[in-house]
Structure formats: structure tokens, C-alpha cells
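Note that one protein chain is taken out, while the other chains of the complex remain in position.
The block that comes next holds chain A.
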Amino acid sequence: MMLIPCPWCGPRNETEFHYGGQAGVACPKDPYAASDAEWAAFLFFRDNPKGVFTERWMHRSGCRRWFDLRRDTATNEIHTGAHEDQERTVAV
């Protein structure tokens, strides 16, 4: 089980969290102008690196807020340094 650092609640067990997949996936700016390929990219295609991955987690059993985390998908090592510098996604 991973110990995941919630930016608001501190390190907590993985069981308290919900996983949200790749971070920073942007919806097509103009939905009516987006092509089928652009919709496909937005809906179905995500990065799947073996290595450091910036991803979304939600502290479901705690503060219930979303945040970004950088984790190595090969080792599960969490890169907290970069994470602490980032802007919080919700105003405190």
C-alpha cells in the first residue's frame, strides 16, 4: 500500500484515495470545431509512461479535494519535491 501525501491532510494510506488518471487533460476549447480525431484524443488516449507520471488523486475519505501527484509507475516512488511547489488546484 502506498503512502500518498495529500497537500492538505499530509501522508495518508492509499485506501483513502480515489485515482483520477493523467493530470492536465484539456477539453477541446471549441467543442463544435474539434475533429473526430481530437475528440478521440481527449476521450480515449492518455499517456502511459513507464516512469514518472503526473496524475490526479482525490482524498476521498479525507478532505475530498483533488490534487496532482508525480509518481514513478515503475517503482511507485512519489516525487514530493516537485509536488510541493505546484499550485494547489483548489483555493484554500
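Please note the rule applied: a contact is a pair of C-beta atoms (placed from the backbone, for glycine too) under 8 Å apart; a residue touches a chain by one contact, two chains touch by 3 or more; residues count from 1.
What we mean here is this: contacts and distances are computed from a predicted model.
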Among "Glycerol-3-phosphate ABC transporter ATP-binding protein", "Sarcosine oxidase subunit beta", "Cell division topological specificity factor" or "NADH-quinone oxidoreductase subunit J", the omitted chain is listed in UniProt as "Sarcosine oxidase subunit beta"
Quick one: say which of A:Met2, A:Val25 or A:Cys63 touches the chain that got left out. A:Met2
Could I get the residues of chain A that touch the absent chain, sorted low to high? 1-2, 14-15, 18-19, 21, 36-37, 39-41, 43-46, 48-50, 53, 55, 71, 73-76
